[in-house]
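What follows is chain A.
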Amino acid sequence: MGVMSWFKYKSPFGLAFAFQRITGIILLFYLILHLCYLTSLQSRELYETLTSITVSRQFIIFDSLLILCGVFHGVNGIRIIIHELGIGHELRRVVLAVSAIIAILGWIIGSYILFMALGD
Partner candidate 1 sequence: MKFVIRRFKDDKSFWQSFEVPVKKGMTLLDGLFYIRENIDPSLAFRASCRMGICGSCAVKVNGRPRLACETQLSKFKKEIKIEPLDNFRVIRDLVTEFEGFFAKHKKVKPYLIANTDYENPIEQLQTPEELKKYYIFTLCIKCGSCLSVCPSSATLESSLGPAALVSAYRFNADSRDRGKEERLKIVSESFGVWRCHSAMECSEVCPKQIEPAKAIQLLRRETLR
Partner candidate 2 sequence: MIDCDIAIVGAGLAGMRAAVTIAEKNSKVSVAIIAKTYPIRCHSVCAEGGSAAVLRKEDSFDLHAWDTVKGSDFLADQDAVEFFVRECPKEILRLENWGCPWSRNPDGTIAQRAFGGHSVNRTVFAADRTGFHEVHTLYERLLKYDNVEFFSEYFLTNLAIEDNRIQGLSAIELKTGNLVFFKAKAVILATGGAGRLYGFTTYSHQVTGDGMAIAYRCGVPLKDMEFMQFHPTGLVPSGILMTEACRGEGGYLRNKFGERFMQKYAPEKMELAPRDVVARAMWKEIIEGRAFEGEHGPYLALDLTHLGEEKIEQRLPMIREAAIKFLDIDPVEEPLPVKPVQHYTMGGIHTNMFTETPVKGLFAAGECACVSIHGANRLGSNSTVECLVFGRVAGEMALKYIENVKDVKINQEFLKEEEKRIFDKIGKGNENPHTIKRELNETMDKHLWIFRNGDGLKEAIRKIEELKERYSQASIADDCRKFNVALLSTLEVGYMLDLAEVVAMGALLRTESRGAHYRLDYPERNDKQWLVHTLAYYTREGPRFEYLPVTITKWKPVERKY
């Protein structure tokens, strides 16, 4: 019992559920942080110091992970919504596999764009 039981998954579906929770919370956390960040940009100097920390090659790994969270959460969210409409329960393994592939593709493409944007 308790919160830890969310992670006692028995199948890939349980794992997806656990990740949906975690990524959702991460996204929410990030959103709040992001809003704090934006509201704190009161002067030009602050903007430059902060962006010099966050927009950098070392930080790109976090951005990439954020993309993963976002893409996974979105794609998996759509998968859940499909099933919640009562559709495709018998094909749920296929749907899960497809959404996993889409999520990974989305992550790679997103990271690539990010990397290119930073690259020059």
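A word on the picks: all candidates are chains of the complex that A comes from, given by their letters.
Note that a contact is a pair of C-beta atoms (placed from the backbone, for glycine too) under 8 Å apart; a residue touches a chain by one contact, two chains touch by 3 or more; residues count from 1.
Please read these numbers as outputs of a predicted model, since none were measured by experiment.
S.K.: Looking at 1 or 2, only one should touch chain A in the complex. Which number is that?
M.R.: Touching partner of chain A: 1.
S.K.: Can you check the complex and tell me which residues of chain A touch candidate 1?
M.R.: Listed in rising order, the residues are 1-3, 5-6, 8-11, 13-14, 16-17, 80, 83-86, 89-90, 92.
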